[in-house]
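Removed: one protein chain of the complex. Kept in place: all other protein chains.
A and B are the chain letters, set down in written order, and residue numbers restart from 1 in every chain.
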Amino acid sequence: MHTVRSLAEYVGGTVIGDGADVLITGINDLRAAQPDQVSFLSNTKYEPLARASKAGAILVDPKDSPRFSFTRIEVTSPSAAFGKISALFAPPPVHDEPGIHPSAVVAPDAVIGEGASIGPHVVISSGVRIGARAVIGANCFIGERTTLGDDVRLYPLVAIRERSILGARIIIHSGVVVGADGFGYNFDSKKECHVKIPHTGYVQIDDDVEIGANTTIDRGRFGRTHIGEGSKIDNLVQVAHNVTIGPHCIVVAQTGISGSTSLGHHVTLAGQVGIVGHLTIGDRAIITAQSGVARNVPAGAVLSGRHALPAREYLKVEALTRRLPELIERVKALEDKIKSLE
Amino acid sequence: MHTVRSLAEYVGGTVIGDGADVLITGINDLRAAQPDQVSFLSNTKYEPLARASKAGAILVDPKDSPRFSFTRIEVTSPSAAFGKISALFAPPPVHDEPGIHPSAVVAPDAVIGEGASIGPHVVISSGVRIGARAVIGANCFIGERTTLGDDVRLYPLVAIRERSILGARIIIHSGVVVGADGFGYNFDSKKECHVKIPHTGYVQIDDDVEIGANTTIDRGRFGRTHIGEGSKIDNLVQVAHNVTIGPHCIVVAQTGISGSTSLGHHVTLAGQVGIVGHLTIGDRAIITAQSGVARNVPAGAVLSGRHALPAREYLKVEALTRRLPELIERVKALEDKIKSLE
Partner (left out) sequence: MHTVRSLAEYVGGTVIGDGADVLITGINDLRAAQPDQVSFLSNTKYEPLARASKAGAILVDPKDSPRFSFTRIEVTSPSAAFGKISALFAPPPVHDEPGIHPSAVVAPDAVIGEGASIGPHVVISSGVRIGARAVIGANCFIGERTTLGDDVRLYPLVAIRERSILGARIIIHSGVVVGADGFGYNFDSKKECHVKIPHTGYVQIDDDVEIGANTTIDRGRFGRTHIGEGSKIDNLVQVAHNVTIGPHCIVVAQTGISGSTSLGHHVTLAGQVGIVGHLTIGDRAIITAQSGVARNVPAGAVLSGRHALPAREYLKVEALTRRLPELIERVKALEDKIKSLE
């Protein structure tokens, strides 16, 4: 049983307004929240939604709070505090029973850590090592000699090919393919056909990485494709052979990184970005959505557009292209005047 | 045994030309069709193909028909009529035997509707409810407490996570992932790392939706990600957490819709479109292929390009950019003339 007041105490916040004793039974977003739900405001652009919300209370930043009259909980990080509260109301977690489901096919020499849960119809190949408390969802495939650290979670229908090396606490969503062959061929110019280059390398994924649904991470041609500690990759991303993604990067959905490109730490690639191969993207660089990158990017750069210009220049150029019809008229007018002056 | 005449009767059309008694054994497109096959013309840009076609007869719109001399079947909707005829020649359907395959793993408390077909190696978790005559293809995974309506069809290798709510007559193609966690993190600026935001919401998909192969639909952070009745989503599409797609929308392949964006009804997103988060896309709006949308879109708008300009303005601007080299020459010439005049 929670009230606005008890939730405020739980997150170390302060209730402002007269609804402190209202019973709260759940959470919701500003638009959908009802009087028995709490919501939160993390971006001032949603202030109109907050003012119109029916929520019993709204988590707000203390610096925004004076502008409001609704019942609110002042707390320094509304989004994080809301996360804590949402855990209170979270539905019961899914049951992942420790042990190996009888329908799983596990090689006799595989090593399964204590408390690990191996789901139905999972296939675990020879030489695999799986850490303690790992959860391997239904119908996953783990190739020969792959290692998964402690507390790894694979959701159902993940394929991890042979000799991959995964650290601890990694989360991999359904449909992900780790370790497929890279896309590399030599062209036989006599026969005019493409001859496959063997990809005998591997994939290494460090601790605390999360990988979104249906993303693909190819193995190295030789050596490794490497995802650094704490990096987060969204759905439907393509990571080609021998790519290095440094620690704590963010790669948003449908982005593609071509072979042998290397990202520093804390790089952000927004959605649908494309990066050509053999480049270096510096630490903390940000590439905005739908950009194309064909040159090395210095640390800290913020680039945009098909040709990855500095974001400000890009926006200016883009705005000016809209003025092209007018500009052409102006040049035409000048030409006419010159003619009359001549 | 079908003739051109019997097929015309079947679709309520009229034979024009002398081939009415020709035996027809199949269907094909204009290019590939043989004298014992029928084809159809639905777009006047393919008239040259129709004139060159070997088809025994071609379904055409009555208003186009007078221009042709080949044997044809006049019918008001050639494409729909062709669909009806193609069903006559369709290969026998796949066998989906009702009942639960002995290799499937079905929780004891799951409720399976009458006449449903649960394929080999399917995993159905605790608390799941599956409607009558549903077909769950091989190796699918259904998470805890998910509900599927009557006559739903999941093709093989689909993953549907816990607490999803699916209506009736939904078709989901292979490789689709419904209900993976959304991509959301808070940044811990002291440790400089990304902290996962729990996604405790769910996915709701209404009646008659179809979802293409390897598309991903993330669960809500809280509340729901919602696909409205009759909407059709193509392959490899990304639908992020808390997105709302209204009824009867069309979302073409490789499009991405970011978190909390809301589409009205009858919206069309062509292929490879990207839409940023927290936007509203109005009813019947059309976004053309490869566009990027970063602002709300009014109902009925037709937008194009990286910055989603009105389609006509976009085409004009694009055409003018091609004239930039010439424009720069003209400005240079003006500068020279001015200099000589000064």
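One rule holds for everything that comes next: a contact is a pair of C-beta atoms (placed from the backbone, for glycine too) under 8 Å apart; a residue touches a chain by one contact, two chains touch by 3 or more.
Note that this is a predicted model, so its numbers are computed, not measured.
The chain that is not drawn here is touched, among residues A:L23, A:A52 or A:L320, by A:L320. Set against the missing chain, the residues A:I112, A:A240, A:I286 or A:L303 yield one that touches it, A:A240.
Annotation: of B:V195, B:I250, B:L279 or B:A299, B:I250 touches the absent chain (contact as defined above).
Within the full complex, the residue among A:S86, A:T216 or A:S304 touching the omitted chain is A:T216. Residues of chain A in contact with the chain left out of this view: 103, 105, 121, 123, 125-126, 139, 141, 143-144, 157, 159, 161-163, 175, 177, 180-181, 183, 185-186, 192-198, 200, 214, 216, 218, 221-223, 236, 238, 240, 242, 254, 256, 258, 260, 272, 274, 276, 278, 292, 306-307, 309, 313, 316-317, 320-321, 323-324, 327, 330-331, 334, 337-338, 341.
Seen across the whole complex, the unshown chain contacts chain B at 27-29, 32, 46, 77, 79-80, 83, 86-87, 89-91, 94-95, 101, 103, 119-121, 137-139, 155-157, 171, 173-175, 208, 210, 212-214, 230, 232, 234-236, 248, 250, 252-254, 266, 271-272, 289-290, 305-306, 318, 321-322, 324-325, 327-328, 331, 334-335, 338, 341-342.
In the analysis below, only the chains that are shown with their structure count from here on.
Rounded to a whole number, the gap between the C-alpha centres of chain A and chain B is 25 angstrom.
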